[in-house]
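Apart from one protein chain that is not included, each protein chain of the complex appears where it belongs.
Chain naming follows the written order as A, B and C, and within any one chain the residues start at number 1.
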Amino acid sequence: MLMALQDAPDIGASAPAPQAVAAGYAAIRAQTLGLIEGLAAEDCQAQSMPEASPAKWHLAHTTWFFETFVLALDPEYRPSHRAYTELFNSYYHSVGALHPRGQRGLLTRPTLDEVRAWRAVVDDGMLKVLEGDLSPEQRARVELGLHHEQQHQELLLADLKHLFWHNPLRPAYRDGALPPQPTAQPWRWLERPGVMVEIGHGAEGFAFDNETPRHRAWVDAHVIASRPVNNGEYLDFIVDGGYRNPLLWLADGWDAVQAGDWQRPLYWDPDCDTHFTLRGERTLEHDEPVCHLSYYEADAFARWAGARLPREEEWEAAAQSWPVAGNLLDSGLLQPRSHDTDGPSFYGDVWQWCASSYAPYPGYQATAGALGEYNAKFMCNQMVLRGGSCVTPAGHLRASYRNFFAPHARWQFSGARLAKDRV
Amino acid sequence: MLMALQDAPDIGASAPAPQAVAAGYAAIRAQTLGLIEGLAAEDCQAQSMPEASPAKWHLAHTTWFFETFVLALDPEYRPSHRAYTELFNSYYHSVGALHPRGQRGLLTRPTLDEVRAWRAVVDDGMLKVLEGDLSPEQRARVELGLHHEQQHQELLLADLKHLFWHNPLRPAYRDGALPPQPTAQPWRWLERPGVMVEIGHGAEGFAFDNETPRHRAWVDAHVIASRPVNNGEYLDFIVDGGYRNPLLWLADGWDAVQAGDWQRPLYWDPDCDTHFTLRGERTLEHDEPVCHLSYYEADAFARWAGARLPREEEWEAAAQSWPVAGNLLDSGLLQPRSHDTDGPSFYGDVWQWCASSYAPYPGYQATAGALGEYNAKFMCNQMVLRGGSCVTPAGHLRASYRNFFAPHARWQFSGARLAKDRV
Amino acid sequence: MLMALQDAPDIGASAPAPQAVAAGYAAIRAQTLGLIEGLAAEDCQAQSMPEASPAKWHLAHTTWFFETFVLALDPEYRPSHRAYTELFNSYYHSVGALHPRGQRGLLTRPTLDEVRAWRAVVDDGMLKVLEGDLSPEQRARVELGLHHEQQHQELLLADLKHLFWHNPLRPAYRDGALPPQPTAQPWRWLERPGVMVEIGHGAEGFAFDNETPRHRAWVDAHVIASRPVNNGEYLDFIVDGGYRNPLLWLADGWDAVQAGDWQRPLYWDPDCDTHFTLRGERTLEHDEPVCHLSYYEADAFARWAGARLPREEEWEAAAQSWPVAGNLLDSGLLQPRSHDTDGPSFYGDVWQWCASSYAPYPGYQATAGALGEYNAKFMCNQMVLRGGSCVTPAGHLRASYRNFFAPHARWQFSGARLAKDRV
Partner (left out) sequence: MLMALQDAPDIGASAPAPQAVAAGYAAIRAQTLGLIEGLAAEDCQAQSMPEASPAKWHLAHTTWFFETFVLALDPEYRPSHRAYTELFNSYYHSVGALHPRGQRGLLTRPTLDEVRAWRAVVDDGMLKVLEGDLSPEQRARVELGLHHEQQHQELLLADLKHLFWHNPLRPAYRDGALPPQPTAQPWRWLERPGVMVEIGHGAEGFAFDNETPRHRAWVDAHVIASRPVNNGEYLDFIVDGGYRNPLLWLADGWDAVQAGDWQRPLYWDPDCDTHFTLRGERTLEHDEPVCHLSYYEADAFARWAGARLPREEEWEAAAQSWPVAGNLLDSGLLQPRSHDTDGPSFYGDVWQWCASSYAPYPGYQATAGALGEYNAKFMCNQMVLRGGSCVTPAGHLRASYRNFFAPHARWQFSGARLAKDRV
């Protein structure tokens, strides 16, 4: 059902042929459209909360990105819809005014059909550009735009799940049974010595500026779990009164529990028997990685388990020797699953909250110009997540990839992996 | 463009032939669908604030009304979509659970097409019922349902205007120029003696329970203006600093001015040159009745003008001798206009805020059963409006008709008529 | 403990001797100070919510009133503390800027001692004025100031009760046992014919502008209860599920029940065995009039009882033939009580919510100038209460007296009397 993204040429690699770049562009753009197949115009319109966006807005904003940052590099370029520059600007003050984030769901015009038509116009313009000789600046921006588009593919699905969950009819985004999953084995503790590590992006290929520079960090001896926590393990925490014991929680976490009357992960039914998924309401399988946790919940679970969450340098140092593979968007499963593997699993299924606030690396320089707003200004009040999820496009991940959300956020496909100091 | 509602037989009259009732039903139901002609599915989905509803919801809720209160009188009746009973229940606790009002815009399913299909199913059922012998209870509920549907026709348009205004593209609901309007003449003060009046519904024909019983009320001598206040007159108030002088305002009104940074009526541009209408952004015509005032603004204007707003018994006593005619929805103008008439104009153009809180009349008895929730429970914290507007369906109004909204509400087609004590 | 206010000469009567006026002034001002006897400076400082004020602020504001509206009539007058003009202005925009209402509890300076010293300075100035020939304007303002002071005596006690209730130590404002109260008899329904009545203030003596003019009103036949509802009767409503049945409530009332998790009157303990009073936590006596109801609760109780609340014209017409006497502040009881009387009791114990929104009477003219802000601007979103309470100063009440609060307000000494249409 979903396109195989691995077929898309790595346009981030150095100097691929123009046809390859254009094909990669076309493939990723088509993948986005593939995500809304079967949805009604209404489904693409609604916005369930200010932090989430309508699917239509995702389609438009990713198009805005290419128009604003690639096509408009040409001073002769005239946008086909001048007003869209403001309507679909997410947060780039350098570019101009912003439509209020919480009112994206009120933009019934342009309609979904009009947005699709606009996508086609911009894609035509882009393909013309891609057929020519790209300057390094152009190339870098096209790459960034495609990785940006992939981020929005994941966001589109997380936002849609959140929207559908608000509907008592509980619509399924996709139908069909899932293959059986293997019985989960207890996690193994991977031994990690105290050592100076190098983390951050240093290799060839694309990375966001927040992954740079590659730098040294001292890491003390510790152990890290071979796999994420699963539903059954998390259920033990619930049954043991985890949500009722303030001593397990960060102060802000306990406030969130009280204010939101949290008693279980987002999307779980009160009986903890079923949960809402992109495939509709489903039985809660205990072997599946637990998903839709806030940082606060992941942290409280870890404390209850006598462990802690890993720091991002610990995670990256452990993960960087493993291939970037796992249950990602291209599996088409759309749901985290257990695995029958020899080695540890670091990638896919669920993003793993790290005990690291999202901060600039030593020596970090934000990209110059408007694209400097892409990452740098969010480096406060957010926690880092690592590893990708079952709705992260393949080809989008790296060991150095840093995702980040506010510690109370639960609507992303976020779970937990444990670590422990070595004493 | 809009169907002529006057062609619809008065099904409220005593014992019309079944065909006439069925034709009336069909006409009013078709009129509702006519209102969304030309709209996109997206336009019918979005909800601009908790007090407003999506057009799709209006289509569904009015259908729910007939299903719940007419079809389900038959104990054999089985609704085609059981879940809709909760989804489209507005506020009837007697009927069951309510979907949260502020989340109507998140119900992307059923889609507009599915709601239209459901309307057709219910209409089929209704027409079958209407072809038979109606019990008095059935007849009363069909009548109520049709007047209810007409109320939602007006609400649908007011809500849509509010939604479209949030879009910087400022879409026009309907295109086309308006005919020129006559130059407004100064209003005349109609002399009204101190006298015992009778108000409330007492005649034949339909009325809501809140219009009953017809009862006596003593009214002191006063004068009442022959027409509503117009834009030019209201502009004088603005230019004179009306929005900056707390002494002109009710205390809660002044709080609303401060909290909302009110400086002019809703939908006016900051320069007071243009305003947003159902026909898009238009030049502000000074002779047109001023519209989209809150009660607080109408009251402050009256104080500034050395007058006051009329009480509802004053309004009704003055209006009841005039024919119920004016610029209503069937004119197709969709905008208040000035008139070139001999007599005073009480009906149409803009609802007129009265200096009367919405309260039960002496001897009032709410309808028995669930339909008792229709009106009675709102009799607090609301002010009465009288006279209908340019989006009120013809055939829906009466001299005794009581509309009501919270004093801060501005998104209805609400204006002001002045009165004065006779000293 | 409390001064006998009836000893204060009626300074509102026409042209009393100057000594009598001065004595009345001194008596009422002293009564205010008597109310804070035994309180700590801290008790007089704190503000429990924006709608309530610190006792110290009441002392200062009433002083501000005399300085601003009487002493400052003399153009030579120089206030001893210029800044107090803003600090202690409650809501008179005509006078100048206002200190934010919700921040009154942050004004630790002037201290209580400083405010008392200022009171003494202003009292000296006032007594000098009162010894001279008062102009009619001066006389009217002194009278108004004294009635204003009496209003704040009641507010001071209601606000203090609200404050003390927030303290888990539950301090008693005054100690000492109450005399036993008689067993409550069932209320009698007083028959009231349909008739034209006259209400409003028309006699000699003082009244607030909102009680004028005396005017005619048509009242339909009804019955009105001889006494207010008591705790035992209200308990029946609670036990019968009154707080859980939305059909008994106004829509806004039901919202208040949900939002505030209301399950019983304010100050009652969860078991409905005891309640917090100005004499500390006490056993809930079933024969005592129920107190600290919102309008919503009074209205819901009435609906449950198959009755309604009286309109203010019904209340006044019924009450005006009875002497203004009852359990008022001068009884020193500080708590509503049952009575062993022949006739009906209209005054004292608890204010009685009326089914009338607070609105200007026909022909009402607000006082000219700044004092026009005293009452007129609150004539929206408030309901009328009649009859005075156990903390209303004697000498302050009249049959025509109109108190008013928002329908959700519960911290006043407010209860319920029933009425019924005569069918």
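FYI, a residue touches a chain if its C-beta (ideal position, glycine included) is under 8 Å from a C-beta of that chain, and two chains touch if they have at least 3 such contacts.
The model shown is predicted, which means the values in this text are computed figures rather than measured ones.
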item: Omitted chain's touching partners, listed by label; value: A, C
item: Candidates C:23, C:46, C:266 or C:291 - the one touching the absent chain; value: C:46
item: Residue among A:246, A:260 or A:343 touching the omitted chain; value: A:246
item: Contact set of chain C toward the excluded chain (per top definition); value: 40-46, 48, 56, 83, 86-87, 99, 103, 105-112, 163-164, 166-169, 171
item: Hidden partner chain, residues of chain A it touches; value: 91, 93-94, 196, 215-220, 246-247, 249-254, 295-296, 299, 308, 311, 355-357, 359-360, 362-363, 373, 377-381, 383, 407, 421, 423
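As a convention for this text, only the chains that are shown with their structure count from here on.
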item: Any chain that touches chain C and chain B; value: none
item: Chain at the geometric heart of the assembly (C-alpha centres); value: B
item: Whole-Å gap separating chain B and chain C, where each centre is the average of the chain's CA atoms; value: 38
item: Distance from chain B to chain A - Cα centre to Cα centre, in angstrom; value: 46
item: Sites on chain A at which at least two other chains make contact; value: none
